[in-house]
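With one protein chain removed, the remaining protein chains of the complex are shown where they sit.
Each chain carries a letter (A and B) given by its place in the written order, and its residues are counted from 1.
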Amino acid sequence: MRDLSVSRSTPASTLAMAALGAALLVMFAAPWWAGRAELRLFGEIFLYMSLATLWNFLAGYAGLVSVGQQAYVGLGGYMFFAATMFWGLNPLLALPVAALIGAAISAPVAALIFRLRGAYFAIGTWVVAEVFLLTFAQVTSLGGGSGTSLPVGVVKGLSESRDGREALIYWLALGIAVLVVGAVFAFLRSRRGVALTAIRDNELAAKSLGIDIWWTKFTVYVVTAGLTTLVGGLIFLQKLRISPDAAFSVNDWTAVVIFIVVIGGIGTLEGPILGTLVYFALRETLADYGTIYLIALGVVAIAVMLFAPKGLWGLIRGHRGTELFPLSRRVRGLTEKGQ
Amino acid sequence: MPDPILSIHGLDAHYGDFQALYGVDLAVERGQVLAVIGANGAGKTTLMRSISGLLRNAPDAVRWQGRPIGALRADQIAALGIALVPEGRLLFPSLSVEENLIIGGQLGRKGPWSLTRIYDLFPILKERRNVPATALSGGQQQMVAIGRALMSNPELLMMDEISLGLAPVIIKSIYEALPGIVGEGLSAIVVEQDIAKALSVSSHVTCLQEGRVSLTGGSGELSRDAISKAYFGV
Partner (left out) sequence: MDWINAIIQGALLGGLYALFAAGLSLIFGVMRLVNIAHGDLIVLSAYVALTTSVGLGLNPLLALVIVVPVMAAFGYALQRLILNRTMGDDLLPPLLVTFGLSVIIQNALLMGYSADPQKLQAGPIETASVSLGPITLGVMPVLVFAVAVAVIAGLQWMFYRTALGRAFRATSDRQDIAQLMGLNRAHVFGLAMALSLAVTALAGVFLGIRTSFDPAAGASRLIFGFEAVIIGGLGNLWGTLGGGVILGIAQTLGAKINPGYQILAGHLVFLLILAIRPRGLFPRMDG
């Protein structure tokens, strides 16, 4: 008789993790081999990858379909600006401080909007984002409705040279992407993560297992908000300029992110990553077409939702449930035994 | 032998990966009352859902007057004159008693049944016609459910466990109304777990067991032994 063992990794996932490690090394070295424009693009890719992973965590795993995550992106930007400009914090310290503020603010917000169900929850998140926008538009010290730029002193505080600064921002973006994907991965592997998957698959059964659904979703919302705020801070450190409309743009920080996740494959870790790569490939080739390209993105996302609701990753993994990130537990030795 | 009004041949039904019916065959002739019996979970309700189009089937697994209807939608099947009194009644809670009846007749099929005739058959419903349907007692709700199905002037009336959860005297009064209902050329399928009740109102009987037909025959001709073997599988 063979031993049965439970394991999460598969040959495919082990290989994938090795490839991922190699890719990370190459990307880490990008400031030495890539040009300035490329570096900027790579940084943007990592930031979108983070946003997509976070939105997927919220909507695809916790069932909290938000169309208001721009609230936290914008809040992150503004908190970062405030922390560096008014409180004199070093930018590297200002980022985590902004994230903590974001998480702290998201807790009462969650308590309020969790009273709305399903699609109404979605619009409720949007209202919150509008409230943030209108509030920051009233803060004159941050430029009111027209916004403000990061003072040169703050920018210089990061690094004296432009190259050094851009490399540092790039590494931060890379680091945040790794942190976000790693954090979501770790959360999903934890006990709470298993509870989350149970809730997603069957809310009623999860309840009967004694899982506190409200509390689990609350945790996910707050963690996601904090990390989204962190990403937002970095986005506006890269842009060096902030205004309410740019900070709380539903198109830039939510619509595009949702399309990325839907096209890539909602409810998987791989989907948002794949979706981000596809999105940037499309954007770099079609950007000249202006608005047509957003329309095309919307059409593709609708088509995917209707005809391949599991997205590109769903099509690729097929029925075998291939996972690059070793998440699901599998029983080893069973098939051999059956033969 | 006359062509059956409804004939089912090799009908399978699935819920996801679970198969609930396996190659079911049966036929109903015009004016005939067929009893479908079987234990809990045998597949009786699934059979009703398949015939009425709530579950999709292979097109020619179900034939209506010779025409394949297995792949039609439920509303198209209703328009042909097949009506179902669903298990558990399933009235519309936001509609009053009378509105539940009226919506049953919204297809406008011609025939003997009208609000007046339903009220003649179940006078209590006339008294309570303006209250929300789900505010009635269980027996009265069952009357509404039967009336709602009759309002479409069906040629085939299917009743899924109309006695379920009702007090015996109510069951008796509902079953006493049945002959008046199925008199006029109407065919019927009566689903029951209560074998005696089923045999008493039907001319033919089909027994299901774990998704398969385990017995069919004339209601008067089958021995109790044969039935209980087909029913329980022992």
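Methods note: a contact is a pair of C-beta atoms (placed from the backbone, for glycine too) under 8 Å apart; a residue touches a chain by one contact, two chains touch by 3 or more.
Note that this is a predicted model, so its numbers are computed, not measured.
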Taking the entire complex into account, which one of A:Gly88, A:Gly164 or A:Gly298 touches the absent chain? A:Gly298
Contact with the hidden chain, among B:Ile103, B:Leu164, B:Val201 or B:Ala226, goes to B:Ile103
Where B:Gly53, B:Gly70, B:Gly147 or B:Gly211 are the choices, the one touching the absent chain is B:Gly53
Of A:Ala137, A:Ile199 or A:Val222, the one touching the omitted chain in the full complex: A:Ala137
Those residues of subunit A that touch the unshown chain are 59, 65, 67, 112-113, 115-116, 118-120, 122-124, 126-128, 130-131, 134-135, 137-138, 250-251, 255, 258-259, 262, 266, 291-292, 294-295, 297-299, 301-302, 305-306, 309
On subunit B, residues whose C-beta touches the chain left out of the figure: 52-54, 73-76, 78-79, 83-84, 86, 90, 92-95, 99, 102-104, 106-107, 132, 148, 152
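Heads up, the rule we're going with is that only the chains that are shown with their structure count from here on.
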Subunit A to subunit B, mean C-alpha position gap in Å, rounds to 53
